[in-house]
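Here is the structure we will look at, set down as structure tokens.
As you look at this complex, bear in mind that one protein chain is not there, while each of the others sits in place.
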Amino acid sequence: MTISSVAFIGLGAMGWRMAAHLPKAFADVRVWNRTFSKAQQHAAEFGTRAVDIKEAVQADIIFSCLPTSSEVETLIAEHLPKAGSIWVDCTSGEPTSAQYLNVHLQARDVAFLDAPVSGQTIGAEKGTLTVMVGGDAEALQRARPAIEPFAGLIQHVGDSGSGFAVKAVNNMLLAVNLWAAAEGFSALKAHGVDVQGALACINASSGKSNATETVLPQRVFNRSFPNTFALNLLAKDAGIALDLVQRAKLPAPVLALTQSLIRAASDTSANDSDFSAAVKMLERWTNIELS
Amino acid sequence: MTISSVAFIGLGAMGWRMAAHLPKAFADVRVWNRTFSKAQQHAAEFGTRAVDIKEAVQADIIFSCLPTSSEVETLIAEHLPKAGSIWVDCTSGEPTSAQYLNVHLQARDVAFLDAPVSGQTIGAEKGTLTVMVGGDAEALQRARPAIEPFAGLIQHVGDSGSGFAVKAVNNMLLAVNLWAAAEGFSALKAHGVDVQGALACINASSGKSNATETVLPQRVFNRSFPNTFALNLLAKDAGIALDLVQRAKLPAPVLALTQSLIRAASDTSANDSDFSAAVKMLERWTNIELS
Amino acid sequence: MTISSVAFIGLGAMGWRMAAHLPKAFADVRVWNRTFSKAQQHAAEFGTRAVDIKEAVQADIIFSCLPTSSEVETLIAEHLPKAGSIWVDCTSGEPTSAQYLNVHLQARDVAFLDAPVSGQTIGAEKGTLTVMVGGDAEALQRARPAIEPFAGLIQHVGDSGSGFAVKAVNNMLLAVNLWAAAEGFSALKAHGVDVQGALACINASSGKSNATETVLPQRVFNRSFPNTFALNLLAKDAGIALDLVQRAKLPAPVLALTQSLIRAASDTSANDSDFSAAVKMLERWTNIELS
Partner (left out) sequence: MTISSVAFIGLGAMGWRMAAHLPKAFADVRVWNRTFSKAQQHAAEFGTRAVDIKEAVQADIIFSCLPTSSEVETLIAEHLPKAGSIWVDCTSGEPTSAQYLNVHLQARDVAFLDAPVSGQTIGAEKGTLTVMVGGDAEALQRARPAIEPFAGLIQHVGDSGSGFAVKAVNNMLLAVNLWAAAEGFSALKAHGVDVQGALACINASSGKSNATETVLPQRVFNRSFPNTFALNLLAKDAGIALDLVQRAKLPAPVLALTQSLIRAASDTSANDSDFSAAVKMLERWTNIELS
């Protein structure tokens, strides 16, 4: 298959930057966004083409990057893509939804790949995102040229839903690593330990994680909490991870506990809180500011 | 102060390698070990000098690297170092013990530094250990030339006990990050996800940690579980971390839970288990092998 | 409506005893069991009538008491009850299944009540069970005379699924109270406290629960662990409770943690273990026998 046209649906903080890479590889790049002016702005800035949703879903490859699987399901129910196309869903979605959409679209000769990304806005900007893909391997092979412009790593991880599953577990681990680090640093601070020195030690030691290497210094200790990935989306992802655990009837006490804490932190935080602000719930408990 | 003599007490897996670097910087390097033949062997191999414990504690700088603070306290109670010397304890010890020894030795004009290390045997071999130091900053300044031969980073983190505190929290975070990752990968495997692919994605994403980058691939997924750091010592360190939490009367649910799990894993494992074998308890629960 | 006939499907430890009360109130009591000889034995012993499943589902009131909702769904899919009848499901089932069956049967003019019971075999024997009922209140009013023979308390708790929800939460609380008590008594025994004396104190104090008043003394401390309620069914119920939590997107850290522990305890125990044997997992961890 030669890809003649690609479409990108959902120009949020991630989608906006991801779609911007597509004109490098394709002449016909269609973009659509609920607030349509945003699509027009994207077209003006990056040489994409702002189109009606009906035209968007007629592309050979359709990307979607929306808040939750629910929006994707609604969209597909209303606007069926053309036979032979591939829908690449970059939402951080639900594995069961991917399985449903996969079966549903297969019957219409459309392939559905769950292909969530990680790397945040900076990775989207640079085109170095990690793309974890579930679904038909051969469909991924065909769609790969369209994914490559914004990807650093494209990894097939299994059948339909697997990509969403890996993304949910990744974000769950981020939540655990961050929350646990916050608890640990609170204890250190309570005992008068130099927090910056401690961070330097841990980041040169076995306890380090992305949470201690980037989240604590760049978002928490400097009190910036920039909203680049919303806490309520992290809470949603943690919920998806726990659904995986529940459906497999597995014990997973640490994930289960942390999911509850992140849920509580999200539900007691301002709507526009960055995920890193989860630690503020702990700060309210301890009266110790992580700085 | 010019350092004329240094001594190293405790030639276990770590101490053996750490002491081996000292002859590069000092002419008079004394070593002592409970099993004395090991000290003699060290002397033969590295040009150190196997001495009686009484002579060891007469050095200008005395290092100790023993299983727990209890052994250090016993040793110091029986063999007081000379006035003006500095005792640098590289054990992963208890903060309260450091505070006690610091006060106790100060009265005899001996400085006590809690200076646990991280970097494992490979870091000890290469002389690139991270040394996190609690106690008098000026004493550290004086002792620094003796620490440098085996250190990559020497970080003063606060008053007496702070070094042990940071080490305990580091190891606690390692435990949390590892256990949570094991839970997450169990869930992925239960859903048929490609575990190696998932690991590649997570290690290129925000959920990564030292546990996912080195422990899972190098110890767990290859089923090697090499015993380089014993599970019962990790359980001890997690207990020290929780003692910090308790003494500060802080809530720390994730650390508290994980400490219980690591304690259970250690108490139901073979004595010579590597820390990474903690995940085998989860495997017994789930009947899913992490490989 | 006058009830002319009642049927009881599922003559396990509970159903056998519950059905035995029905002939006191009704002339036409039909019983059915997969192993049909058991139905015949029941008929011989209690004056019920062993019938074909087709005849059972033609009764005015049909009771079912099966291991899980899955068996009930299968049965109803294959054998639709007659219009105007009421299906009273005493299984400890899933709320979502009750909601589905309620809608499904309503369309055929059959009412479905989720009506799980508590009180164990002794309560079934004596006819003093607590029956927690979800579904149409008017249908319960009509079915009440058929339930009364084996009930001590018949409580309407809300719409379809509510009965199952209350039962799941009840059993979850039993699990928490039991497991926590086991942890507490392990700590007391480790410190040399007289466990029987401690139990007497707690059962006269604010920490008491059904777990300390009956489960510990009658099942655990005497090491009898009589299998009257299987551990894997408790694990299933705890899972249902956590599903409730998850669907409502609520934080519930203590329930979530305990559900994981009970799941692990069940999956590492012999199939025929009593629920009280969950504490044996803790005993394996601590090497302290609760006696």
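First chain written, first letter: the chains are A, B and C, and each begins at residue 1.
Going forward, contacts are C-beta pairs under 8 Å (C-beta built on N, C-alpha and C of every residue); 3 or more make two chains touch, one makes a residue touch a chain.
On a predicted model such as this, the values are computed, not experimentally measured, just so you know.
Shown chains touched by the hidden chain across the complete assembly: A, B, C. Annotation: of C:A59, C:V110, C:L255 or C:L290, C:L255 touches the absent chain (contact as defined above).
Screening C:G15, C:P81 or C:G161 against the full complex identifies C:G161 as the residue touching the chain left out. Contact with the chain that does not appear here is found for just one residue of B:S4, B:Q246 or B:S291, B:Q246.
Within subunit A, the residues in touch with the undisplayed chain are 253, 257, 263-264, 267-268, 284-287.
By the touch definition given at the top, subunit B reaches the unshown chain through residues 239, 242-243, 246, 249-253, 256-257, 259-261, 263-264, 267. Considering the complete assembly, subunit C touches the hidden chain via residues 95, 118-120, 130, 132, 134, 152-153, 155-159, 161-162, 165-167, 169-174, 176-177, 179-181, 183-188, 190-194, 197-198, 200-202, 204-212, 241, 244-245, 247-248, 250-255, 257-258, 261, 282, 285-286, 288.
In this text, only the chains that are shown with their structure count from here on.
Ranked by separation of Cα centres from subunit B, the top chain is C. Between subunit B and subunit C, the centres computed from C-alpha atoms are 51 Å apart.
Multi-chain contact residues of subunit B (touching two or more other chains) are listed as 253, 257, 285-286.
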